[in-house]
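Note sheet for the following structure.
A single protein chain has been omitted; all remaining protein chains appear in their positions.
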Amino acid sequence: MRQALHRITIATRGRGLVAVGEPICAWTEAQGIATGLLTIWCRHTSASLLVQENADPDVRADLEAFFERLVPEGDFYRHDSEGADDMPAHIRAALTQTQLSIPVEGGRPLLGIWQGIYLFEHRRAPHRRELALHLLGD
Amino acid sequence: MRQALHRITIATRGRGLVAVGEPICAWTEAQGIATGLLTIWCRHTSASLLVQENADPDVRADLEAFFERLVPEGDFYRHDSEGADDMPAHIRAALTQTQLSIPVEGGRPLLGIWQGIYLFEHRRAPHRRELALHLLGD
Partner (left out) sequence: MRQALHRITIATRGRGLVAVGEPICAWTEAQGIATGLLTIWCRHTSASLLVQENADPDVRADLEAFFERLVPEGDFYRHDSEGADDMPAHIRAALTQTQLSIPVEGGRPLLGIWQGIYLFEHRRAPHRRELALHLLGD
């Protein structure tokens, strides 16, 4: 049994979902670990992780619209020194995932056929986001 | 230290919570691993995992009613080719869990006394759902 640790940086274009499955799966497969557990950790509090359907781009648009309605910008937040989009970003991150751990089989994360892994950028401005990847197995 | 990987299939009856703790704990105990980490991965984007009170069935009814209010069906979704319940299902999955990792002690997941593990079916029609189970320990 052995483990590997890695970090990847993702450039976002502002609010919205960015597919990150490809670099994550490529790194996982390159470790030569057939069976194990892959953990993805998002090192931010205004961006998060999401597993969603990878087929129809409308799913991503509907998700973003839902979170706009659920957590609107407005003058009812105390924490606003970094901009009107900052506190809603923290709340959206709290409602989604900071971490995912996926069983690995045959060297690949055991995602369902329709499952894609996304980084959900919650700020309006583009950011560079760091994900820590941890793989354990044999 | 060793690991085990398994898949179980759960038949759902349409929207609602299905208790899945029993087959998951039974498989875990059968692996003969005293101390470790159990990971459950739901391989779908319109069903998810939830830890909830296992005592009063009213808790499940209230939870389902809350999600009906929070993520109603309606004509404000673009993604509707698979039915009016499909996009709300993806959003409900995003708001709950795709994965749980539970420490194992004495061969059993270290659940609190009132904690039950549920599969949350978000589609109206019955489905067959697959959970991947990964156990690591000694």
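A few remarks follow.
Here the chain labels run A and B in written order, and each chain numbers its own residues starting at 1.
Methods note: a contact is a pair of C-beta atoms (placed from the backbone, for glycine too) under 8 Å apart; a residue touches a chain by one contact, two chains touch by 3 or more.
Source: prediction; values computed, not measured.
The omitted chain makes contact with just one of the residues A:22, A:68 or A:130: A:130. Considering the full assembly, B:37 is the residue among B:4, B:20, B:37 or B:119 that touches the omitted chain.
Although one chain is not shown, part of subunit B still touches it, namely residues 1, 35-37, 50-53, 56, 58-59, 61-63, 65-66, 70, 95-97, 100-103, 105, 110-115, 136-138.
On the side of subunit A, touch with the chain left out of the figure occurs at residues 1-3, 5, 37, 39, 41-45, 70-71, 76-79, 81, 87, 90-91, 93-95, 97-99, 101, 130, 132-134, 136.
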